[in-house]
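One protein chain omitted, others in place.
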Amino acid sequence: MSLCAVKPDEAGAGDSFPVAENLCTIVSNDWVNEEYRLLIVDAPAIALAAKAGQFFHLMCPPDGESGNFLRRPMSIHRIDREQGQLHFLYKVQGSGTRGLATLGQGDTLDALGPVGQGFTLPRGTQHVVMIGRGVGLATLAPLAQEAVAAGAKVTAILSARMASLLMAEDALRSDGAEVVIVTDDVGNSDTTSLEALLRRVHADRPIDFVATCGSKRLTRLLQDFSTEFGIAGQVALEQRMGCALGMCFACVMPFRNTAADGTRTVGYRRVCWDGPVFNLEETVL
Amino acid sequence: MSLCAVKPDEAGAGDSFPVAENLCTIVSNDWVNEEYRLLIVDAPAIALAAKAGQFFHLMCPPDGESGNFLRRPMSIHRIDREQGQLHFLYKVQGSGTRGLATLGQGDTLDALGPVGQGFTLPRGTQHVVMIGRGVGLATLAPLAQEAVAAGAKVTAILSARMASLLMAEDALRSDGAEVVIVTDDVGNSDTTSLEALLRRVHADRPIDFVATCGSKRLTRLLQDFSTEFGIAGQVALEQRMGCALGMCFACVMPFRNTAADGTRTVGYRRVCWDGPVFNLEETVL
Amino acid sequence: MTDLSVRIGDITLANPIMPGSGTLAEGMADVFDLSRLGAIVTKTFTDDLREGNAPPRVAELQNSTLFSIGIPSKGTDYYLNKTVPFYQKFNTPIVASISADTTEGFGALAAKLSDSGVVAIEANISCPNLKKDGLAFGMDPVATEEVIRAMKAATHLPVWAKLSPNVGDIAVIARAAENGGADALVTANAMLAMAIDIETWQPRVANLMGGITGPATKPVIMRMVYQCAQAVSIPVIGCGGVSNAADAIEYMLAGATAVQMGTQSFVQPTAMVKLLDDLTAYCERRGIAKVSKLTGAMRMFSPEQLARQGSL
Partner (left out) sequence: MTDLSVRIGDITLANPIMPGSGTLAEGMADVFDLSRLGAIVTKTFTDDLREGNAPPRVAELQNSTLFSIGIPSKGTDYYLNKTVPFYQKFNTPIVASISADTTEGFGALAAKLSDSGVVAIEANISCPNLKKDGLAFGMDPVATEEVIRAMKAATHLPVWAKLSPNVGDIAVIARAAENGGADALVTANAMLAMAIDIETWQPRVANLMGGITGPATKPVIMRMVYQCAQAVSIPVIGCGGVSNAADAIEYMLAGATAVQMGTQSFVQPTAMVKLLDDLTAYCERRGIAKVSKLTGAMRMFSPEQLARQGSL
């Protein structure tokens, strides 16, 4: 089946479709630190056509009395087309992820996707700065890979409570990103320190794209920073979802709209279909 | 906890109760032939106090889309007080038994019981004849054990499509029963042959109690036979159940009642609470 | 130690947990000490003897059951001479659930119970009358009010109205019951439902329709309990899919003063006792001195909160 060649507008014309209920075989599903697990699956070609910032909607096994009736959205941590594998990095915190944690090698994961609008790197981008905290780091890694492949320098600022909770560091480095680590422990992860850091990075080498995920505080920081310097930027958002295909309208959040005449209003958009990646300046926090 | 000492009438007086949600550890759960599985569990003392003809109401694991919301009644095949074990013999045919079949060694079975009215062997019984087919055989085995222990001779007539589907034969022999086998294959399992067999057995050594389970045809045969010769008899019945404690009134079947003035009427009784063992002459088929 | 007691009109119950009518019988005394319950609501009986519906009477559904029992009854004499004395061995108030074909019948039966030893009478005006395609007293506010009024005129005992969920606006029925003099509402009975076997093409219960009970019904009855609690000033007893302490707490937050457990007792006979233990633990963890503080304690989203969550 030809995959990326099929645009939504052409669907129905043949029998190749860009989104599928991919039945993926679990390769491993292990703890990477005390809070996070890394799930690696063998994925079919449709799934491997995913782009940075897109996500999969996972059927999670039941967790005790919770049947996990709905799927759970999960951002992609790594698309490894050589190995034919997808990586998901997740925090075990709700019944969905508790169910996911029960999957073992050889089990099957039903992963609907890839879905959603991923990151859009402006043509000719020279220097991408991404800043993430917690599981947000997982979501940004594929963007680093794409940006480096597109010839851009990538500076990844990773924030965590302590160094032992850092994730994605190795993946980012091996993808060619320059990694800067800030932690609460060390005391350089507060907004003031980070703003100063961003200014230093920008002064050293002009940033022309910023991206973030997973923290309102960091998103606000990047909104202010990118507005001040006129830098394009995007954020990957999270919201409780129903269908992940734009059908149920459950996952809306408010965004700023600009009409043709310049009038600005605020309206709901679907995180699953209009996002989960949105332009920073349109995002209401 | 003192078990058999607690009669229903005394419940509430202390904190020992004759019925419990017994959490039993699976010892084994293997196929005994192409249709039946034998489930052996380690059981607590409350469960081991069960009497022949009583049953347990089993919580069955989910089977695919069927959650098996309700428990399933299961007659007891063997009460092994020395080993502290209960044996259940079951045919895998519905979602409940399919769920049960998924249990493996070391898993836990939630077995509510023992519940129901078991067999009542008249005092001084000399010769018990029991006749069973299919899974009905499983239900009768504990009665053989009790009858032999009470000093009676037991003749067990086992009926099956073919000899390979026979069950309980060894258990019955080891408990001291004389086993007679009839099969469709051989052509001696039809009603006419069986009636002739019963008459021969009775002529040889007078029968004073008959018991059956699992076949309407055999129950009718025993009803006619026991009526003709004035022999006491009982049948263990099966019915779809809700609660197994006489609460929901779902498992009723019609029975003949005899009023004080001799008037006979027909009325519903609960198989779980008034039975599952009923006197043959009261049973409506 | 949390005070678990609740008041239903003039009656104080040691705790808010009781069985739904028809979901407890003598057999339960073999499993746990019935003295632990807040009340014992007995199975609905009629003055006359009734056999109930033909089997099959039960079908298993997803997270629920379809019961079509009818109202088998051994009559009033059996109730007074056998049932009440059995439960009087326990230190728990007994509530009689009754049904009748007419308003007068409800009144006459209530009168017979006045000195029986029960502390209240629950009027089962809601059990689907399958002979009328599911219509019942409880689907009509006028009939509801008349039945309760007739019972109140016939006995000094408190009367609880067990409402039918098979109505458009439960608040109208709730107010009718209150106007008739009901001392409490029980919200609600089973929802009228149906299932067909796709192999035999026959109904899965012989009587075609039955009542769906179990966890699947909780969200709809939760809404009705809230609507009832908003509509009347008498206590509301929540009944519908209560399986555990979380469900009981949810009903209380919605406005229930007490809750009845039904179907879960069929699956797990010790569920009411476990519920009480877990409810106590919840109150202790949350520092709730009196369980009655939970009643109606739900907090709506504030405008500020909706704004933070992305409201427009």
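Here the chain labels run A, B and C in written order, and each chain numbers its own residues starting at 1.
Note that a residue touches a chain if its C-beta (ideal position, glycine included) is under 8 Å from a C-beta of that chain, and two chains touch if they have at least 3 such contacts.
This structure is a prediction, so every number in the text was calculated from the model and none was measured.
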item	value
From C:Val31, C:Ala254 or C:Ala271, residue that would touch the chain that is not displayed	C:Ala254
Identified contact with the non-displayed chain, of C:Leu49, C:Ala111, C:Ala195 or C:Val273	C:Ala195
Sole residue of A:Pro61, A:Gly134 or A:Gly246 that reaches the chain not shown, by the stated touch rule	A:Gly246
Where the missing chain touches chain C, by residue	51, 54-56, 61-64, 66, 133-135, 139, 166-169, 171, 191-196, 198, 200-203, 206, 208-209, 212, 215-220, 222-223, 226-227, 246, 249-250, 253-254, 282, 297-301, 306, 309-312
Touching residues (missing chain, whole complex) on chain A	8, 11-12, 15, 17-21, 59, 65-71, 112, 115, 239-243, 245-253, 267-268, 273
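The working rule: only the chains that are shown with their structure count from here on.
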item	value
Leading chain pair when contacts are tallied as C-beta pairs	B-C
Inter-chain centre distance, chain A versus chain C - centres from mean C-alpha coordinates, in Å	48
Centroid distance [mean C-alpha coordinates] between chain C and chain B, Å	35
